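Encoded as structure tokens, the structure appears first; notes follow it.
Every protein chain except one is present and positioned as in the full complex.
After this line comes chain A, so read on.
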Amino acid sequence: MTDIDQGTTVDVTVTVNGIAHTRTVEPRRLLSDFIRHDLRLTGTHVGCEHGVCGACTVLVDGKPMRSCLMFAVSAEDMEITTVEGLGTQDAMGPVQQAFVECHGLQCGFCTPGFVTTITAFIEENPDPTSEEAREAISGNLCRCTGYQNICKAVLRAAEINRERATPTEGGDPA
């Protein structure tokens, strides 16, 4: 039987928010911990660590996935987008803007997972019904809001996305 070398590490290169990062980690390093501990991107939150709560959801090649249910080593060469990659305080992404407008958060712990999940959802479904909006966030838990304002934020985010995609009337004078 093979002895396990507890100290065995591997070099892993993962592109996060457009920047390729290489770190030397143990194979058991979860992608969530890689993002938080190794890259110091603490916007991604870790709740249950078994895939139930959705707080750690990131976009992997554009698709929402649980970063606590992936190993960093499996994410080699993949494009990861975390909540930090979806906007800044001065230039918020449509979902972030919608959460502000609709009061879609209270403590904010679950919010990064909702923002990534909803970002992917409105790309796929630019004009969702309320029912589709509810279904889209059914895999994310929030213990503060009671979800009503998050549902509103999904619809509002889609609206903002459509507004931003439409060229302003009159167009660019230049």
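We take it that a residue touches a chain if its C-beta (ideal position, glycine included) is under 8 Å from a C-beta of that chain, and two chains touch if they have at least 3 such contacts; residues count from 1.
Definition applied: contacts and distances are computed from a predicted model.
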Leaving aside the chains you can see, what is the UniProt protein name of the one that's missing? Options: "FAD-binding PCMH-type domain-containing protein", "Na+/H+ antiporter subunit G", "Nucleoside ABC transporter membrane protein" or "Protein ImuB".
"FAD-binding PCMH-type domain-containing protein"
Chain A positions in touch with the non-displayed chain are 1-2, 4-6, 8, 10, 26-28, 30, 33, 49-51, 54, 57, 60, 63-66, 68-71, 73-74, 117, 121, 135-136, 138-139
